[in-house]
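Left out: one protein chain. Kept in place: all the others.
Up next, subunit A:
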Amino acid sequence: MGKTSRDKRDIYYRLAKENKWRARSAFKLMQIDDEFQILKGVRRAVDLCAAPGSWSQVLSKRLFEEDKEAKIVAIDLQPMAPIPGVIQLQGDITSVDTANQVIEHFSGDKSDIVICDGAPDVTGIHSLDEFMQAELILAAFNITSHVLRPGGNFLAKIFRSRNSSLLYAQMKRYFKKVYLAKPRSSRQSSCEAFVLCLDYSPPEGFVPTMGRSSLEITDASGVTAEIIDGFVTCGDLSGWDSEKSYPLDIHVSFPRGESTDEDRNRYEFKDVVQPPTDPAYKEALEMKKTGVFSNMNAELQREVRKRAASQDYINSFSSKANPFVARNRKR
């Protein structure tokens, strides 16, 4: 839902590529963690909608590399390449079976944190995109209510729009603190932000369910900005700025101020755009590449010409409404 097209001068895309993160969003989780220490002491973590796996990579680095006993479960409908210390679960987050499998992996215990960086496939139809985003978060919350221990934390991406306040109000019912976090690596010109819910404490008698199909709060007009406990910009303000364009040939692939001449010499600019591996339009794309569509257009043009020619014939010889033609031909 970013408003402007990706720029190859975008520093975080380039840093991600250079440092082998699978997506630039890895920086977002790291910056949120740096601010809130949400991964501190975590031994069990769940990453929802994990593919392509950049957040799982961060979990692996910050949890598994520190503590080999830490367990991380990454769930997605799509398969993804293995990551050390991450158990991959190819499944549907709306299914109770998936929730049970997560708990099995944690040997019956519940998770300390659930994170979700998922986003719907954006269509550009605002009301529909907003709805699908709300659906996704609702589904993420439903499974979270099954697998998160009381006192645990939940972090999910949201696109701030007309009715986002309803979601904050809803989360406030189940968590003691709800923050809106905006990492520096997320562009200001994007409506993207992260809702960080701390200290899970469901109301008494609450029974987790996957069947919750809509938010319990439906009227946004009464929800004010005080519903959240704060908007927090995460990340070092003197660090890389996602709004800024940096020159292409600088020492950006290395932490600021730490690059050597040798590093800079081996720097090679890499394209930041990573196309989807198996898009729905793969076949159409292949046809376009192999010239099928060009041929189709040429054929269409030929037919148009043919139709135009046959139309001339009709008009020249049979139309009484066109007296000049007959007269001119006689002459």
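Quick note on the criterion: a residue touches a chain if its C-beta (ideal position, glycine included) is under 8 Å from a C-beta of that chain, and two chains touch if they have at least 3 such contacts; residues count from 1.
Rule of thumb we're sticking to: contacts and distances are computed from a predicted model.
Visitor: According to its UniProt record, what is the protein name of the omitted chain, chosen from "Beta-Casp domain-containing protein", "Integrator complex subunit 11", "60S ribosome subunit biogenesis protein NIP7" or "tRNA (34-2'-O)-methyltransferase regulator WDR6"?
Guide: The missing chain's protein name, per its UniProt entry, is "tRNA (34-2'-O)-methyltransferase regulator WDR6".
Visitor: Which of these, A:R43, A:K61, A:R160 or A:K177, touches the one chain of the complex that we don't see?
Guide: Checking the options A:R43, A:K61, A:R160 or A:K177, the one contacting the hidden chain is A:R160.
Visitor: In terms of residues, what is the contact footprint of the unshown chain on subunit A?
Guide: Given the touch definition above, subunit A has residues 3-5, 7, 9, 94, 120-121, 123-128, 131-132, 135, 160-162, 164-165, 168, 180, 182, 188, 191, 193, 213-215, 218, 221, 223-228, 231-233, 237-238, 241, 243-247, 279-284, 287-288, 292-293, 296-297, 300-301, 303-305, 307-308, 311-312, 315-316, 319, 322, 324-325, 328-329 touching the missing chain.
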